[in-house]
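Complex shown without one protein chain; remaining protein chains in place.
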Amino acid sequence: MISRREFVIATCVTASGTMPGAIFATPAAMNEAIRAITGGAEARRGRVKLDAPALIENGNSVVLAVSVESPMTQADHVKAIHVFAPMNPLPNMVSVHLGPRSGRAQFSTRVRVADTQTLVALAQMSDGSFWSDQVSVVVTIAACLEELK
Amino acid sequence: MILGSPAGAQTPPAERRSGYEFMGPDTRAMQDDDATNPGMLWVLDGESLWKRKAGSADKACAECHQDMKGVAARYPALRSGKLINLDQRINACRVEQQKAPALQLESRELLALSAYVGRQSRGLPIDIAVPEQAKPFLESGRAAFNRRQGQLNLSCTQCHDGLAGNKLAGNPIPQAHPTGYPIYRLEWQGMGSLQRRLRNCMIGVRAEPYAYGSSEFVELEYYLMWRARGMKLETPAVRP
Partner (left out) sequence: MARAIIQVPARAKRGEIIELRALIGHVMETGFRRTESGSLVPRDIIRQLVCSYNGAEVFRADFHPAIAANPLITFTTVATESGRIEFRWTGDNDFSATESAPITVE
């Protein structure tokens, strides 16, 4: 279920992101997005492993994988994993919601990375703690495109 | 400064490498698995279209054709003295046999059908015939490949024979073998034909691209496929 607070944050991010002449997000916007989830609680480095290629051939489709060390039992599991991109137009990339039926706290998907930046993954645990990891990626562009850019 | 190879100096046949080998491991993995290759979405759509009745003749492709193994590996080819590519051959069937209007070049339906047909030749060597009457077309395509063009005044051969393997804007320059068309290009985030890719090349050197379906394009495709003869088809390929 989406909480009211999450809904408000989501619509605010949407509104600012689709205005004409939209500016790109900044690390500050990402920190706000992270704070919306953690409520200001500390997110410690560790237990989370964020994988993305260091050198990206094409920012339109980048394989991204996150795994978190966790027994994934009812008593001790990862509730959600969120991934952020501080230099994309919007800081939020994807959030996955897991539980004891997941078996492992891991997922993989393909994302758009707008520019060279440091991606951040945040894991939300069932005991209320937060853990994170980050990875720096360099984006190159294809040489022969359809439009003059 | 770009040091180009002299016109006509080709990559030796044994040193030819598919664009696949110039890609990173993630992109290769995307192509290797039918469950992750976005091109398969078009192949499945093509399979549906193949079985669907069309036109005033109310016929489906499947009613006349069994499997299309080997077909995509042989195009472009001569048909009644005219050089045509696979897309044009599919349209010829639509118009003549199904009595349906030709599909627009680069349309989703035509890409789906050519992806479906192409997939059935996956793993087979490209096998382009050059009968006597086709030789002028091959020479015309070869000349286009070797000719300097555009504001940047570059020829295809300078980069793709002479400088393949070097980097341009951070990415390796491939040898330009059309081993997997139609491809899912990450840059397009969609499927496209060899002609679409060639248009990108021509815009890349700031040349006026040929029109879709033009004889200039089909002749260049003919030369490129002939230059890649013996290499295995990978349709539907994924490319950056």
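By written order: A and B. Residues from 1 in each chain.
Convention: a contact is a pair of C-beta atoms (placed from the backbone, for glycine too) under 8 Å apart; a residue touches a chain by one contact, two chains touch by 3 or more.
This structure is a prediction, so every number in the text was calculated from the model and none was measured.
The chain not shown here is touched by just one of A:Val48, A:Val68 or A:Leu98, and that residue is A:Leu98. The omitted chain makes contact with subunit A at the following residues, 14, 17-18, 20, 22, 60-62, 85, 88-90, 92-99, 101-104, 106-113.
With the whole complex as reference, residues 34-36, 38, 40-41, 44-45, 189-190 of subunit B touch the missing chain.
We take it that only the chains that are shown with their structure count from here on.
Those residues of subunit B that touch subunit A in the shared complex are 23-24, 26-27, 29-30, 168-171, 173, 186-189, 196, 199-201, 203-204, 206, 240.
Those residues of subunit A that touch subunit B in the shared complex are 53, 55, 57-58, 60-63, 110, 140-148.
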